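Now for chain A:
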Amino acid sequence: MKPEEIYKTLADKFGESILGFDTELAGDPIIQIVPSAIADVCQYLAETDTLAFDSLMCLSGVDLGAKEEELSVVYHLYAMQHRHSVVLKTSMPKTDAHLPSVSHIWKTADWHERETYDLYGILFEGHTDLRRILLPDDWEGYPLRKDYKEPDFYRGMRVPY
Partner candidate 1 sequence: MPEIFSEGFFPKINLQEGTNWATDFVRDVIIPRLPEAVAGHFPMELGTVLVMLAFAGIFVAVVPLLPLVLVLAERKVAARFQNRTGPMRVGPWGTLQTLADGIKLIFKEDYIPPQGDKLLFLLAPYIIFACSFAVFAAIPFGDGIPIPSDFNIGIFYIMAISSVIVMGVIMAGWSSNSKWSLLGSLRSAAQIVSYEIPLGLSILTVVMLVESLGMRDIVNSQSGGIFTWLIFRTPFTFIAFFIFFISSIAEVNRTPFDLPEAESEIVAGFHTEYSGMRFALFFIAEYANMFAVSAIGVTLFLGGWQGVLPGYDFLGGFPGFVIKTLGLVFMMMWLRWTLPRLRVDQLMNLCWKYFIPISFFNILGTGIWGLIFEKDDVWSIGISCAIIYVGLIGAYTVAGRNLVRKPEPQPS
Partner candidate 2 sequence: METTQQTESKIIELKPFTDEMVVNMGPQHPSTHGVLRLELRLDGEVVREAIPHIGYLHRCFEKHSENLSYPQIIPFTDRMDYVAAMNQNWGFCLAVEKLMAADESKDFAIPERAEYLRVLICELNRIASHLLSFGTYGMDIGAFTPFLYAFRDRERLLLLFEKICGARLTYNYIRIGGVSEIIPMEPGSIDEQNYLDEIESFLDYFEPKIDEYNDLLTSNSIFSERTMGVAVMSAEMALSYGATGPNIRGSGVDWDLRRDEPYSIYDRFDFDVPVAKDIPELGAVVGDCWSRYKVRMDEMKESVRIVRQILAEGLPDGPVMADLKAVRPPKGEIYFRSEAPRGELGFYIVSDGTPKPVRLKGRSPCFSALSALQELSRGLMVADIIAIIGSIDIVMGEVDR
C-alpha cells in the first residue's frame, strides 16, 4: 500500500486524530497524528491484516529548535509481509510532553522509548520500565533538547571538556 492509501484508511478510521499528510518536504511523506491517539493507531496498523506493520524500524524524538516550542516523536514502520512502510509523526508542547507508549505492540519500542525519554524527556505512558538508558540515572536535564544547557559539574567532575 502507498502511504496515501494508508493515510486514507487511517483518516477514515480515526477521523480527527489524524491531523494531516505532509508531502511537501523532501523525503518520505509523513502522517501527522494527535499524541494521545498514537497507541491506538499503532495497534490498528499492527493488527490489521491488510496493513500488518510488524516491525518498528525506528522511533526517534525530534526537537526542531527553540523557536518552535514543540517536541515530536517519529515512528518509522515497516510491514515485512506487504513490503510497505509508513512514517507517523506526533508533536506535543515541550512543557507537557507525554504520549502513550507503544512498547506493548513492538517490544523494540521498549528501549527506543527509554532512549527518547532519556534524551528528550518525553514521557511514555504505559511503559513498564521508563528509566534513563544511556545517561547516568542522576543526570539532570534532557540533552537533545535544543534549549539544553550542559551543567558545569557532574558529581564534582567538570563536564565541558
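Regarding selection, all candidates are chains of the complex that A comes from, given by their letters.
Here are some notes:
Definition applied: contacts are C-beta pairs under 8 Å (C-beta built on N, C-alpha and C of every residue); 3 or more make two chains touch, one makes a residue touch a chain; residues count from 1.
Keep in mind that this is a model prediction, so the values were computed, not measured.
The candidate from 1 or 2 that touches chain A somewhere in this complex is 2.
In the complex of the two chains, the chain A residues touching candidate 2 come out as 25-28, 30, 54-58, 60, 62-65, 74, 76, 80, 83, 87, 106-108, 110-112, 115, 119, 132-136, 143-144.
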